[in-house]
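The complex is shown incomplete by one protein chain, all other protein chains being positioned as in the whole.
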Amino acid sequence: MWQTFLGLYNYWIVILLMMAGFYIVMSRHNLVKKLIGLNIFQSAVFLFYISVGKVGGGTAPIVEEGITSYSNPLPHVLILTAIVVGVATVSLGLALVVRLKEAYGTIEEDEINEMDAAG
Amino acid sequence: MITATNLALLAFMAITAWAIARTRNLFVATMLAGIYSLLIATVFVLLDAVDVAFTEAAVGAGITTVLFLGALLLTDRQAKPHKHRFGTYGPMLLVVLLGAALVYTTLDPLMPHFGDAGAPAQGRLAPEFLADSVRQVGRDAPTATHIPNVVTTTLASYRGFDTLGEVVVIFTAGVGVLILLGGGASGGRRRRSRRRDGDDASGRGSTAGGAGA
Partner (left out) sequence: MIEHVVLRVIARLLAPFIVLFALYVQFHGDFGPGGGFQAGVIFASAFILFALIYGIEHARQIVPPAVAQAGIGLGVLIYAGTGVAGMLLGGRYLDYSVLADDAGHGQHYGILIVEFGVGVTVAAVMITVFFTFAGRRGVLEAREDTAVPPDGDEER
C-alpha cells in the first residue's frame, strides 16, 4: 500500500497541478491570471516527463567512470528546450495582453467580450 | 531522505498552486509563481535532471517573473472578482471529474511506478545514447574528444533537428513580441493614437458604458 502510494504520488501531484492550472485558465477572467494558469499546467507536464525519466538508484546523466545507472536523458532534453520555448511563448502572450489593455482598457476577458458584443 | 524531500516539495507545490488560484492580487500571484518555479527546480534536482533544474531556476524564477512584473506595470495589478457568484462551480466540477478520471487511470496495475527501471520509457533510445557515451569515455578517457554530459550530446547532436526547431520557435516568439510591442514604436504609437482620437472615441464611450451596466 505504502509502496503503491510512493510509486504513484508523483503522478497524482502532476494531475493535481495540471487540474489547478486548467481550473485557473477556465474560471478566471483575468488574462494575466490565465497565463499564470497556463504556466502551471505546462510545468505539470514538465514534472510528469521528468518523473517518468527518473530511474531509481540512478544518477544525473553525466557519464563518469564507476557509475552504471543513469536516469533517462531523453525527457531532460525535451523539457530543457520546452522550458525556454515556454518563456518565449509566455512573453508573446503577455505582449498580446498588453496590446489588449491598450486597445480595450481592461484585461478582463468578460469585459472585452462585452465591449465586442456592444460593437 | 530523498523520498521525504520529494513528498514535501511536491506538497508545497500543490499548496502554492492553490494559493495562486485563490489570490486576486496579480503581483502576489506572480511572486508565488516564482516560488513555484524555484520549488519545481529543486524537485528536478532530486529527480536527477540537473540541466532542466538549471534552466527552470534561471527561466522560471528569474526571467518569467521579471516579464510578468513588466506586463503588470503596463496593465493592472488586481484581478476583478468574478461577476457571477456561482460562475466558477462549473469549471471546478469539470476539473474534479477530469482529475478523478486521470487518477483512476494511474491505478491500472500496468502503470509503471515512479523510478521503475523497467518502464517502457526507459527502453529504446536512451540506453543507446548512454551506452554510446560510456563507450567513448571508456575508449579515450584521457583525451578530450568525448562529451560526458549526455543531455548536451542528445540536445545538440542526436536531436539536432528538434533543437533547431525549438530555436526557430524562440526566434519567432521574439520577433512576434517585437512586432506587437516594439520595433518602430514611435511611428506605430502615433498612428494608433490618432486613430483612437478619431473614430474610436465614440466607440470607447459606449463600450465603457456597456461594461458598467
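Going in written order, the chains are labelled A and B, and every chain counts its residues from 1.
As a convention for this text, a contact is a pair of C-beta atoms (placed from the backbone, for glycine too) under 8 Å apart; a residue touches a chain by one contact, two chains touch by 3 or more.
Remember, it's a predicted structure, so these values are computed and weren't measured experimentally.
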| item | value |
| --- | --- |
| Options B:L46, B:V103 or B:I170, residue touching the unrepresented chain | B:I170 |
| Interface with the unshown chain - residue positions in chain A | 60, 62, 80-81, 83-84, 87-88, 91, 94-95, 98 |
| Chain not shown, touching residues in chain B | 27, 31, 50-51, 53-55, 58-59, 62-63, 66-67, 69-74, 136, 140, 144-149, 151-153, 155-157, 160-161, 163-164, 167-168, 170-171, 173-175, 177-178, 181-182, 185 |
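Going forward, only the chains that are shown with their structure count from here on.
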| item | value |
| --- | --- |
| Complex interface listing, chain B residues touching chain A | 3, 6-7, 10-11, 13-14, 17-18, 20-21, 24, 26, 29-30, 33, 36-37, 40, 43-44, 47-52, 55-56, 59-60, 63-64, 67-68, 70-72, 74-76, 79-80, 82-83, 87-88, 91-92, 94-96, 98-99, 102-103, 106-107, 111, 113-117, 119, 121-122, 125-126, 129-130, 133-134, 137-138, 141, 146, 148-151, 154-155, 159, 162-163, 166, 169-170, 173-174, 176-177, 180-181, 192, 203-204, 206-208, 210-211 |
| Chain B partner contacts - residues on chain A that touch it in the complex | 3-4, 6-13, 15-24, 26-30, 32-33, 35-37, 39-40, 43, 46-47, 50-65, 69-77, 79-92, 94-99, 101-102, 104-108, 110-111, 114-115, 117-119 |
